[in-house]
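One chain of protein is taken out of this complex; the other chains stay put.
Chain naming follows the written order as A and B, and within any one chain the residues start at number 1.
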Amino acid sequence: MERLKVLLHINEASRWPALLTGAANLVNDVGPEKIAIEVVANGEAVTVFANFGQGAAEAASGAVLRGEMERLAGVGVDFVLCRNALAMYSVPGHCLPSFARVVPAGITEIIRKQLQGYAYVKP
Amino acid sequence: MERLKVLLHINEASRWPALLTGAANLVNDVGPEKIAIEVVANGEAVTVFANFGQGAAEAASGAVLRGEMERLAGVGVDFVLCRNALAMYSVPGHCLPSFARVVPAGITEIIRKQLQGYAYVKP
Partner (left out) sequence: MERLKVLLHINEASRWPALLTGAANLVNDVGPEKIAIEVVANGEAVTVFANFGQGAAEAASGAVLRGEMERLAGVGVDFVLCRNALAMYSVPGHCLPSFARVVPAGITEIIRKQLQGYAYVKP
């Protein structure tokens, strides 16, 4: 059976918990081998990666998010970041997690994936 | 002629008025017999159903929403709620309106409907 394919779009940092909960529910519901999940983060959503490298409370909440992202990456979830957004919000390259992939423009990636049969969901 | 098919996704309680207005506009614009509308509520959006069973001001606004939902259900709009979200937000089962249907994971429902040709709109 072909995998279900979904593109999860996030452009506001406050939506990361909802997005990660949605991705985890989906993996639990259909099984990791039956789903292909790509997360595309652009706009202000990428600022959460800057927090990974600094601060106190922000570092703590950033670490919780990163932990859950790593767990999901380990079961096959693909994390894609928009280079335009990283530049606009001055997120340093050394802050990016190794499991994330950078594309020139997140919005183009979102369109191309839909052409490839991915459903679009914005958590 | 085949019906237009649309999946309306809501995950924030504050968006219910916009969603219900959108659904009503759509029914008015194309006619109830030419449209298939499925509303999928997950995340914090399901908390509005808890309010249906309690409180004063919340019960009042909840009753207005429920009245409009009932009217739309009466012209064929399908209301689908995410079981994961109902559990996460502790919405008691006796609070759920009879016209609503519960699925194990709202996000899976959203993807499957798009595979069946439903457009995705997030009001």
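Note that in this section a residue touches a chain if its C-beta (ideal position, glycine included) is under 8 Å from a C-beta of that chain, and two chains touch if they have at least 3 such contacts.
Just so it is clear, the structure is predicted and the values come from calculations on it, not from any experiment.
Although one chain is not displayed, its contacts with chain B can still be listed: residues 4-6, 18, 21-22, 25-26, 28-30, 119-123. Residues 9, 11, 42-44, 82, 84, 88, 104-105, 107-108, 110-112, 114-115, 120, 122 are the ones on chain A that touch the missing chain.
Here is the rule we go by: only the chains that are shown with their structure count from here on.
With centres taken as mean Cα positions, chain B sits 26 Å from chain A.
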